[in-house]
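A single protein chain has been omitted from the complex, and every remaining protein chain is retained in its original position.
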Amino acid sequence: MFKIIANREVGPGIFQLVLNYDQLPQNPKPGQFFNIKVSQPGSDDPLLRRPFSIFDFDAAEKKVEFIYRVVGKGTKILSELEAETELDVLGPLGTPFSLNENKGNVHLIGGGMGIAPLYYLSKKLKSRNQKVYLGAANQAELEFFAEKFKGLGVELHLAAMEEKLEIKGSALVLWLNYLEKNIPDYVYTCGPEKMLAAVEKEALKNNIGGQLSVEKRMGCGIGVCLSCSCETKAEDESNKRACVEGPVFGLGEVVLSA
Amino acid sequence: MFKIIANREVGPGIFQLVLNYDQLPQNPKPGQFFNIKVSQPGSDDPLLRRPFSIFDFDAAEKKVEFIYRVVGKGTKILSELEAETELDVLGPLGTPFSLNENKGNVHLIGGGMGIAPLYYLSKKLKSRNQKVYLGAANQAELEFFAEKFKGLGVELHLAAMEEKLEIKGSALVLWLNYLEKNIPDYVYTCGPEKMLAAVEKEALKNNIGGQLSVEKRMGCGIGVCLSCSCETKAEDESNKRACVEGPVFGLGEVVLSA
Amino acid sequence: MPENSIETKQKLTKSELNLSVVMKSQQQTEEKNLNLKNPLITASGTCGNGKELADFYDINQLGAFTTKGITVEAQPGNKTPRIAETSAGIINSIGLENPGVESFIEEILPETKNYTLPILANISGYSEQDFINMAEKLEGRAELAGVEVNLSCPNIKGGGMVFGTDPEKVFEITKKVREIYSGYIIVKLTPNITDITKTALAAEEAGADAVAMINTLSAMKIDIERQQPLLANTFGGLSGPAVRPVAVKMVYQTYKKLEIPILGLGGVQSGSDVIEFMLAGATAVGIGTVNMIDPAAGPRIIEEIKEYMLRHQIKNLSSIIGAAH
Partner (left out) sequence: MPENSIETKQKLTKSELNLSVVMKSQQQTEEKNLNLKNPLITASGTCGNGKELADFYDINQLGAFTTKGITVEAQPGNKTPRIAETSAGIINSIGLENPGVESFIEEILPETKNYTLPILANISGYSEQDFINMAEKLEGRAELAGVEVNLSCPNIKGGGMVFGTDPEKVFEITKKVREIYSGYIIVKLTPNITDITKTALAAEEAGADAVAMINTLSAMKIDIERQQPLLANTFGGLSGPAVRPVAVKMVYQTYKKLEIPILGLGGVQSGSDVIEFMLAGATAVGIGTVNMIDPAAGPRIIEEIKEYMLRHQIKNLSSIIGAAH
């Protein structure tokens, strides 16, 4: 059983959801997600669960956190739920980021709500030699994330599309600006698929290894429906499910729409 | 805008719902009902509103009360809503009881949740020469109502089907037991349709006037869909809508299924 | 950057928005067109005859009003329960309760004289002759902009098959009505069919000015405690948001095959849903079940459409008809 302990707006239309749980089948790892039912018990609408990446996790306090943007019917309803409400939640689900402890210089590149899973990842990575590149529409959307990452003591770079921070532009452009003088050993990225494709292309060109997390429309989140199939790049391989083999894939593993 | 101020169990599966309102198109009269949407804003399920008779009303405190039994999906969901929740409510709707001030000796006969509208009616009737006959499955279901009616200082008789109070049996049997020595000028009744039919038959036989309130499955509650049509007894009359011309009808006005 | 260029462009304001649509007539003459100030048309049977909604708003704000279905003779309708709720839908079996076409003309039509919006009479029949009779009675009635021919009734003389499931019957009835009735004719099609484009084309060929789709899906609910059908009439018609994906698909699929306009309906709850039907190819959009839940749905939906138009900087709503193709 999961219970809301906080559900508050931390940016324009962006909410922090903190849940308490009784028990979990296993401790969640960075890059995994939970699948949350937002409808009233007994109501058939909205029908499907909503997947959200783990933003933070605290085993001692039995707490799991998400950051979500209100985009449609389900997230609107979720944003109106009060503390103490019990939720039907499945998870942790999916394949997490692998932490690749041996990599020294690591870049994390996050766009929009794609930033959410990178925070828990950043926290869990042993190496503190991390450079984090975040982008969003504007400063207000980034503020909450920026504060949190600052708390981790990592090198942080910020960009916004609508106003000039370090630059006026996307996380991708920000990262590319730094890339020349500063080639990482490994990259982790999450955000719009176009951004993932561009990061992947650039990384592969520079022989940088890495992982990315995709957002696919999901039916079940547990691998039974094949709604989330991702075409693979290897010719002899069949599709992979974003909810089971993903959402984290290696760079070059699945076909992204650029 | 309506807001829940209390929503508590007052009997087995029976809830008291107290709402605060900003404004009403008119003050509700006994026998009228409100039509309450129980789904989350933005959810399409449950789709229809749920009609409930006015149990009590307080203009000074801008408070309207209902007593409802959890029977299905909608009332289950309603019973789980917390204080402070805002509700989408339409009303007051329907034709009220007419208070017939000139009648001296009045009987009120209520079965099950049909008791709910009789309380506000009893309160509003000028004559205190009222005898009230209430029946339900058991004592526990009647307790809350009994306390409230006692507060009005009317003569109260109680029956239950599963255990002996004044008698072991229905409100109807209870009333019939008293009827011989005690013919009223007027009756008001609400409850299962079979009970209404029997009260009507007995009253008409004894030349007693009166009114009854029917429960029909409703689509709209505002007269547009004809879901709630009641066949009339007069040959030249067309159907009447329980939500507009009713739910209160004169004895002998509409066809009841006995 | 595109973001910038949009920002610097002159933005449309609400008062500049044009929500009007034209339902062209087959004759392609301007005076026979149905001009609507916005695409919203009440769906037959869900708005009474209009006066019940007056407590909530002035229905003259809508594009057009369709009356409750009428038949030649008065009908008492089916026994109750006539309505059952299902997941995101309702099943109704009202059974066309109505006072008959003559009372309609004498009592109901005069009540609409204060309406400034076009009125459509929804006509239902149990035989071809029924439709002919009603077309004759309604021909020349100045209160009416047109008729909506409801083909979802069983053909009592023809073995009980629903007229609207047979393209030939659709053609015949439409043609008969067309020969008699000179106003705007909308033929309302049933979705309980393998291929609705066939009946739509039959209606067009026979001279319908427009088709309406969809009427309700054949459905039922069982009361599991009493172990019998919940509706007194056993079967009924499913409407509401549950059916919208089926209705949108039928409109989309028909749009490219037809010359005449489509009145799309089924499950509209919001402005977004109206936009969805128009993108699929509907010129006008019906609002039915939603009125039963939210009697003030009409003006709310109009506002929601305007918000969408502002967000997408669409000046003329009619420009999006069929745009999802």
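Residue numbering begins at 1 within each chain, and the chains themselves are lettered A, B and C in the order written.
In the analysis below, a residue touches a chain if its C-beta (ideal position, glycine included) is under 8 Å from a C-beta of that chain, and two chains touch if they have at least 3 such contacts.
Please read these numbers as outputs of a predicted model, since none were measured by experiment.
Only one of A:A6, A:I183, A:V224 or A:A258 touches the absent chain when the whole complex is considered: A:V224. If you put the hidden chain back, the residue from A:N20, A:T85 or A:N239 that touches it is A:N239. In the complete complex, the residue from C:K24, C:K68, C:K176 or C:R244 that touches the missing chain is C:R244. Even with one chain removed from view, chain C keeps its contact list with that chain: residues 84, 86-89, 91, 165, 192-195, 217-222, 224, 227-229, 234-235, 238, 240-246, 248-249, 252, 267, 269, 272, 275-276, 279-280, 308, 320, 323-324. Residue positions on chain A in contact with the hidden chain: 25, 37, 44-49, 90, 216-220, 222-231, 238-239, 244, in rising order. As for the chain not pictured, it touches chain B at residues 44-45, 161-162.
Here is the rule we go by: only the chains that are shown with their structure count from here on.
Per-chain Cα centroids separate chain A from chain C by 45 Å.
Averaged Cα coordinates give chain A a centre that lies 53 Å from the centre of chain B. Under the contact definition stated at the top, the residues of chain C that touch 2 or more other chains are 87-88, 241.
Along chain B, residues 44-46 each make contact with two or more other chains.
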